[in-house]
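So, chain A:
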Amino acid sequence: MITIMGSMFLITGLLILPVRMIKNNITLLALQSLFLSLIAFLLGSKLGFNGQIIFIGFLTLVVKVFVLPFILLRLAKQLKADKELHPNAGPVVSIVAGISLAVLTYDYVVPVMLQDITSGEELLAAAISTILFGCFYVVSRRSVLNQVIGVIMMENGLFLSALAITGGMPLIIELGIFFDILVGVLVMGAMIYKISDRFQTLDIKKLNRLRG
Partner candidate 1 sequence: MNNASEVIGTVSLFLFAAGALLPYLFYRKRQLSLLIGCLAAASGSLMVMYLGFRGLLAPEPIYIRFGNILPGICLELLIDRLSGFFLLTISVIALLTSLYSIQYMSLYSRENLAWWSFCYNSFLLAMVLVVTVNNFLLFLIFWELMTLASYFLVTYSYKRKLVRKAGFVYLIMTHIGTVFIASAFFLMLGVGGGWDFAALASNSTGLLPVVKNLVFICALIGFGTKAGVVPLHIWLPQAHPAAPTNVSALMSGVMLKTAIYGMIRMIIDILGVGPAWWGGLLILLGAISAVSGVIYALMQEDLKRLLAFCSVENIGIILMGLGASLVFYSWSLPVPAAIALAAGLFHVLNHAIFKSLLFLCTGSIYYATHTKKIEQLGGLIKRMPFTAVLFLTGAISISAIPPFNGFASEYQTYLSLLTISYQQTSVLWSLGAILACVTLALTGALAAACFVKAFGISFLALPRSEKAEKAEEVPWSMTLSIAPLAILCLVLGIRPAPLINTLTKVSAQLIDGPEVPPLQVFNSNLALVLGLLILIFIGVTRLFGGYRERKTETWGCGIEHNVKMAYTAESYSQPIRRVYQPLLRPKRKVRTEFSERSYFNYRVYFKEHLGSNLREYLYKPIRKGIINISQKWQVIQSGNINWYLGYIFLTLILLLIFVTKG
Partner candidate 2 sequence: MKEIALFLGQGLFILLVSPLVNGVIKKTKARMQNRVGPPLWQPYLDIIKFLRREAVTSVNTSWLTSITPYICLSAYLVAGGIIPLAGKQILALGDIIAFIYLFALARFFLALASLESGGSFGGMGSSREMMIATLVEPVLALGLFGLVALAGTTDLAGIRGAGSNPAGILALIGLMVVIIAETGRVPVDNPDTHLELTMVHEGMLLEYSGRQLGWLHLAAVIKETVLLILLIHLFFPANPSWPLILILISLIVKIMVLGVVLALIESVNAKMRLFRLPELMAGGAAICLLSILINSLNGL
């Protein structure tokens, strides 16, 4: 069951890459977060009803599945940003890149580089692939809003890897991370609003004046 959830997690991540509609991207992100929280629930019950992990899963559900997408969607509506117009990488390139990144992690990084880690290998592979997806997503998109989505995706990946290897970090740290992400998205939202207000665009190509 966990393996299936892990692959769902991976597939949602992969799907985000080629999609150009920002609303759909946000929805996919929420879906990914949902799988993440489900994984947490399953892991928690598998390890003998571990209260901590379940609590974290619940937190993920609230913050990442409902609150963050809500904020982002509202922001997209306010800014009338519904489509990424000129991505740096087209859909085909994105999907090919995503698949090759997944192959890299599944066939080389996890079994060869991280061979010492024996528990939760398949989840770890999914997690690392998602981190790389997020990274690639950030590189391939030009809209500021999409940068935020990419960062959250990376964060999802990191979260899953922590869950996979150690069964979750100490609660206090998890709480800190959630708070961090929440505030981060709020701040980024404000910044994005300012940027679009100032430059009349969300395209980061236009933001190269600070060059030394």
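Going forward, a contact is a pair of C-beta atoms (placed from the backbone, for glycine too) under 8 Å apart; a residue touches a chain by one contact, two chains touch by 3 or more; residues count from 1.
These made the cut because all candidates are chains of the complex that A comes from, given by their letters.
Since the model is a prediction, treat every value here as computed from it, not as a measurement.
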Item checked: Of the listed candidates 1 or 2, the one touching chain A in this complex -> 1
Next item on the list: Please name which positions on chain A make contact with candidate 1 in the complex.
Entry: 88, 101, 104-105, 108-109, 113, 116, 128, 132, 135-136, 138-142, 147, 204-205, 207-212
